[in-house]
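For this depiction, one protein chain was excluded, whereas all remaining protein chains were kept in their positions.
Labels A and B are assigned to the chains in the order they are written; within every chain, residues are numbered from 1.
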Amino acid sequence: MQNITDNIHDWLYATFNPTIAMLIEFAIIGALAIGLFAMLGLVLIYMERKVSAVMQLRLGPNRVGPKGIFQTTADTLKLIVKEGMTPNGVDKLLFNLAPFIVMIVAMVVLAPLMFAKGFQIWDINIGVFFITAVSSLSVIGILMAGWASNNKYSLLGAMRSGAQIVSYELSAGLSILAVIVLTGSLKLSEIITSQENGWWIFKGHLPVWIAFIIFIIAVTAETNRAPFDLAEAESELTAGFHTEYSGMKFALFFLAEYVNIFVVCALGATLFLGGWMPLHFGTGTKFNEVMDYIPSSVWFFGKTFFLIFVIMWFRWTFPRLRIDQLLNLEWKYLLPISMINLLLATFIAIMKWHF
Amino acid sequence: MGFIKNYLGEVLGAVKSLATGMKLTGKYALKHRKEKITQLYPDNRDTLLLPERFRGEVVLIHDENNEHACTGCTACEIACPNGSIKIITKFDLTPDGKKKKALDTFVYHLDMCTMCNLCIEACPTDAIKMDQAFEHSVTNRNDLIKILNKPGSKIRDGVE
Partner (left out) sequence: MYRETSIVNESTPTPFSGNGESDMIINVGPQHPSTHGVLHLIITLNGETVKKVEPHLGYIHRSIEKMCESLTYRQFIYVTSRMDYLSAHINNHGCALCVEKGMQLEVPPRAQVIRVLMDELTRLASHQLWWGALAMDVGALTPFFLAFREREMINDIMEETCGTRLTMNYMVPGGVMSDIHPDFQKKVHAFIDHFKKKIHEYDELITDNIIFQNRTKGVGYISKEDAISYGMSGPSARGSGVQCDIRKLYPYEVYDKLQFDEIIEAGGDSFSRYMVRIKEMKQSMSVIEQLIDNIPEGDFQAKTKAVLKLPKGEFYSRVETARGELGVYLISEGGTTPYRIKFRSPGYCNLSALDHMARGQKIGDLVAIMGTLDLVIPDIDR
């Protein structure tokens, strides 16, 4: 992958003058990002429906295409041709802006992710920080949608979502810090390189295991997934913040939710499971060489989709929490535990007890 | 120390209860091929067997000679709670010259029928029964008003 991207880069700079070459690269990257966004939406929604079906003793989509793989494509086509209605009495600007903010945020955080060895849009030196910072902007879009809808259900959903995302960011951030402390870098490529002789989940002892569990719980809450889907809680608030949305505007919320899941799971896979790094134990063993034959993109997507499956598994098993219990869980359990855990991780990093 | 022990016990108990539930759904996900309960309905139409007592719609039983057992006594019409059945009778002349009441048209309003089975119970000659057909959707409401006796059919001999 590294060679292909480098060749394209070199060829562009050799053929055109630097400005035009750069613009062309932007265009290619933009097209790739949008393509990935659309593909992820289609694949993950299909996956969600199939996972829910197998857990609920059903068959799931099975009519459009073999095993129903084109079902989500058909749904998307239907949503695209549907009228994008703006109800009376809404704040028109904010109402129409909100889905785009949510979508743009979801797309921007794709930038520092490393999809395969040397395949990355932007290897920024504060990559992890960038992701946590930008992904928290999506709450603005949700609050905007809830407020602008002029619907009480939407408002309640948006308020819940605000309280929830703001609080769960703390423990998500602290659990990420546990790995950062061990690695000593915020740059995603360096974090992955540091796991060459074993993923952090294997060589980080107790603090990384705890951090991993807290991270999974916190990102489930951050992406508004069940059992923390209070923002849309369909049995309480019909559909929460997107009650009034229809057509493509609704679809953007829906797609953004799944892209957000992908992003946080990719981040989790990068930090705890080694990103594109194959399964290595120690250095230079035969086992490592065998593992290296599997392409790095397969490793990355395999790990990410495993984490996505776990989050879907949560959704189709658990009842929903109540808003006060949700905040209790964060402030009374996750936050203290992750703070102590961070201290523990720091201690281990100082004493160099990790492998 | 007791506080911390309680706190950790609480956390572990909670995790255990959640893991039990996840184990169950995970088990079903793995054994999906065996455990799935839904049927592919329109595909299995040929093999779909409904119980013989299933109440789908009222039919008038005709035998191979196009004969039925309805005497036109209107017991079913009286028994019907919502007027789904309308029996129109005529008078046939018997060979010995007497007038005899007989069925002219058996009108059945499927759109009003609640499948309560009271007409079948009321019929003294067991001329009607419940059929297993259940795909009743039509594009025109008038298609649901059915005439149950086939054209040219007559009462079976010996049925009083």
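Here is the rule we go by: a residue touches a chain if its C-beta (ideal position, glycine included) is under 8 Å from a C-beta of that chain, and two chains touch if they have at least 3 such contacts.
Predicted model only: the values in this text are computed from it and were never measured.
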If the hidden chain were put back, which of A:74, A:323 or A:339 would touch it? A:323
Would you mind spotting which of B:115, B:144 or B:159 touches the chain that isn't drawn? B:115
Listed residues A:103, A:155 or A:208, member touching the removed chain: A:155
On chain A, what residues meet the omitted chain? 52, 55-58, 89, 150-153, 155-156, 160, 226-227, 229-230, 233-238, 316-325
Over the whole complex, note the residues of chain B touching the chain we left out. 13-14, 17-18, 20-21, 23-25, 37, 50-51, 53-55, 75, 79, 81, 114-118, 121-122, 130
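Following the convention adopted for this analysis, only the chains that are shown with their structure count from here on.
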Chain centre separation in whole Å, for chain B relative to chain A (CA means): 50
Given the complex with chain A, which residues does chain B contribute to the contact? 11, 18, 21-22, 24-26, 28-29, 32, 35-38, 40
Interface residues, chain A side, partner chain B - complex: 51, 54-59, 62, 313-314, 316-318, 333, 337
